[in-house]
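Excluded from the complex is one protein chain; the other protein chains are retained at their positions.
Let's turn to subunit A:
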């Protein structure tokens, strides 16, 4: 548990980076600090391991005032991952990962053994350990950065835009890996990003900052999306905020039906009843090109179902079990209806007592590809 009490940070040049921040970050969860640049989110993060000293106020980590501890020792007890990974270019990957264990005096052999273990944990090949950081790709470097932060098994992990410099595909992979790791390791993670989609994806709680270092709202992703505290937050969440809320709701028991016989479109199955694609029967004989299908599992989100229903040639969403075998199809209309009701109830659940949503959060229904969900996007019950 990390607790900020009335923390203020003013830099020597007179700018206020963090203004009267009181915030607690629960243990064993990912708290995402989000906001545009210059909003004080990175300063907030760096105050936790005393890379920046607060001007006033106190910060406690697991009940201990961080200012009562030696700064170097404090930092060794807190994992720290930064953008561009900040690896040491003159040291091998293995030695980079072993940094903190060596500082803690574990001895070279034990530190190296631990480092080799972590290579595997973060999904890197064993022989990557002998290489130098510049010989790795950006994504691999970030994995090494995460491994280095985890080396001494610290309970708290600070991550400062760790995936900001990698391409979107790799970023998604790294986010997935982080969620998988977090399930396994259950750290208290503080994560800074300016990417709201990343915040929604990773955060158990999201703290939104605005210029001048003011915390505007700290809430679960669903609550934030359903009930932004003010026009600034609503603006920051953007026009797709309603859809983002759907990304948090799984398909679950959305009814599935057998694949219709006949008609223009035939669903082609591969071995193990795995859907391969849609064939256009009207396009004549032979195996004409299959239109791709992206089958959905019950854990996938309503947003992905909406997306699939829009892209499907016949308006049917294909459903599979955990093995990838066909279980049935769901129509576009059913997906849309469910999206609308689920959205409204999620909004209600996140926002008790309900309140009219702020004007700035409203967007014209034409901008929304899912008309059924439009009433829900304004949040709260009508």
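We take it that a contact is a pair of C-beta atoms (placed from the backbone, for glycine too) under 8 Å apart; a residue touches a chain by one contact, two chains touch by 3 or more; residues count from 1.
Convention: contacts and distances are computed from a predicted model.
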Among "Spermidine/putrescine import ATP-binding protein PotA", "Sodium:proton antiporter", "RNA polymerase sigma factor" or "ABC transporter permease", UniProt-listed name of the chain not shown: "ABC transporter permease"
Candidate in contact with the missing chain, chosen from A:63, A:89, A:258 or A:299: A:89
Touch criterion as defined above, residue of A:9, A:41, A:75 or A:256 at the omitted chain: A:75
Residue in contact with the excluded chain [from A:9, A:112, A:148 or A:319]: A:148
Residue numbers in subunit A that touch the chain omitted from display: 49, 51, 72-77, 80, 82-84, 86-90, 99-100, 103, 132, 134, 148
